[in-house]
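A single protein chain has been removed from this complex, and every other one stays in its place.
For clarity, chains are labelled A and B in written order, and residue numbers in each chain start from 1.
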Amino acid sequence: MVPLSLVIATACRRRMAAALAAMLFAPAAFAEEIVFKDQGNREVRLAKAAERVVSIVIPMASTVIALDGSTRKLVGMNPTAKSAVVEGILGKIFPEAKDIPSDVTAPNFVPNVEALTAANPDLVIQWGDRGADIVAPITNAGLTTMLILYGTEELTRDYMTMASKAIGKPERIGELVEWRDRVQKDIEAKATVIPDDKRPNVLYLGRALSDISASGTKGNYNAWSIALAGGKNASGELNGTVSVNKEQIAQWNPDVIFLNAFEAKLDINWVYKDPILSLTNAAKSKRVYKMPLGGYRWDPPNQESPLSWMWTANLLHPDIFKYDLRAEMKTAYKTLYNYDLTDGDIDNILWLKDQGASADYAQFEAR
Amino acid sequence: MIGLTDAVVRFGTRTILDRLSFSVAVGRSLAILGPNGRGKTTMLKALLGFQRLDEGSRVAPAIVGYVPQTGSSNQRYRAIDVTVMGRAAHLGLFGQPGPDDFEIAHAALERAGAARFADHFFDRLSGGERQLVLLARALATGSQAIVLDEPAAALDLRNQERLLDLLKSLREPRDKAIAFTTHDPNHALAAADDALLMMPDGQSLFGPVAETITPDHLERLYGVPMRVVELVGPAGERHQAVLPAFAGIRAA
Partner (left out) sequence: MTTMTQDEAVPAARRIHLARQTLIFALLLALLVIAFTVSLCVGRFSVPPGRALELIWQGISDPSRELAGIDERIVLLVRAPRVVLAALAGAGLAISGAGLQGVFRNPLVSPDILGISQGAAFGGALAIMLGIWGFPLIAMVFFCGMAAVILVGLLSRINGRSETVTVILSGLVISSMFSAVVSLLQFIADPNTSLPAIVYWLMGSFATATWERTLVAAPGLILGSCFLWMLRFRLNILSLDEAEARSLGANTTRERWLVFCLIAVIVGSQVAVSGIIGWIGIVIPHAARLLVGHDHRALLPAAAVLGAGFMVCIDTLARAATAAEIPLGVITALVGAPIFATLLRHQYRERTGS
């Protein structure tokens, strides 16, 4: 449970964050007008809070829903975001989310301008670091666009804040950012004292079924969260996200393996059935885990990231981190979606049926 | 025996071959003459069996020994390898030439007078030498019919003489039906028993050389006046040749 002093400090900080956020946005000529600079260094001008938002960026679809507390404002999303809605709990919390169009963009972020304009959005959220070719068609169609960049926690907080302002819910982001900050600092405090030789080698596999892919450390969010939770990126020597073969994984011999939540057909048996991977330290000590799929997938940065960090920390250092993940999840989902998670929901999100027997996973079971 | 009977070939509205009839019996040699564009190529294709006849019929052995004007010389095969290709029909789809086939190929090269460059690369040989190898290949097929396409066309005089000698020696055993196209009526006189004249008006004349290779027939064929000329051959014997009237220069 959280101590009262922390609650009061939290409330103050929340108000400060809201004030700061208000100051970030220049006083507008019209009281309602919203103006800000996006992460592509462009000025974004909205006559009033956006009512119709399209997110080509995958995780932002669920973020917008969370910030708004409803699906009302989201009128278009990425097909890969749609699959997370359909496969995960967001489709249960907000059943109407399954009807939100996803034809506004191809999965590779190339917009379908006709579908996009038909959705008549006030605001389109798009990546700013994947080239102008995916941005120009949107701006040329005269649609207000907000560009965001991937990779670090700072960027993530920043663009979530922008989004909350843009949809006219500036008061929402304060507590979410503050939550992230609190959890990050809490984990960091305990993790910094972990000596290097006690940090496990952790391998996150972005793809496994087609070819196998892993990532280097620079600019990679997964690598960052592994380091945050007191681990080392086993694939740190790589440059960017690339294909690797099983022999290389055997050579790295990771202590922990995290499998992505993107491939629905992927589960931890994929590792245990493989003649090479089953001989890694991770497999031998049963430290193979598939990333959970909650309101969104826990691999990339999104509104549920602190839960992901806590989950990771608890698994990497169960002797040091003892977050009550189920309680945290219930609190978070109430705040984010105004939803009461059932025990069955949590079991599904954490894949308890499939990996309940994995090392240190019993701590996540319902009491 | 090889030949066409009442062969008709049409390309669209044009009739290329109009009831063409001729034949070459085993042991005889036929020279085929005709101006350019008259359809000699079509006739040759028909004779070899590559050209469908709209009317008429063709008689020929299953494999015809074909000596093209030039071989596909962009391939670096040795002459013996080119020759042994003639054995293909006897070997079937997946067959490989054995020692017997190579013996036959060597014998064919001998007969064609090309044995001395059997192991040389085909594309390194001169035009005349290549032709001998191609003839060897045709002989190696074992066919009773040999068809040569303008065998003398690209040859210098020396090689022309050699070739004519070769054609004569081929005919000597009287065991093959030989047909060759040529632009020079003297080749017909030298090496053929019969001649086929494909006239420009679409008709054709077929018969023994003595009857067909005459100045008026040739004039009709080429549209150029022709003269018979007598000369003394290399061994002192009398030779008769037929030349176009414009040959040489006006004498004083």
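Note that in this section contacts are C-beta pairs under 8 Å (C-beta built on N, C-alpha and C of every residue); 3 or more make two chains touch, one makes a residue touch a chain.
Source: prediction; values computed, not measured.
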| item | value |
| --- | --- |
| Touch with the omitted chain, as defined above, among B:V59, B:L91 or B:A210 | B:L91 |
| Residue in contact with the excluded chain [from A:I34, A:L143 or A:L238] | A:L238 |
| Residue of B:A7, B:I32, B:V64 or B:A152 in touch with the missing chain, whole complex considered | B:V64 |
| Touching residues on chain A - with respect to the absent chain | 79-80, 83, 106-110, 206-207, 209-213, 235, 237-239, 242-248, 250-251, 260, 262-263, 265, 275-276, 279 |
| Chain B, residues in touch with the chain not shown (by the definition above) | 45, 48-50, 62-66, 68, 71-72, 74-78, 81, 85-86, 88-89, 91, 93-97, 115-116, 118-121, 137, 141 |
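Rule of thumb we're sticking to: only the chains that are shown with their structure count from here on.
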| item | value |
| --- | --- |
| Distance between the centres, which are taken as Cα means, of chain B and chain A, whole angstrom | 84 |
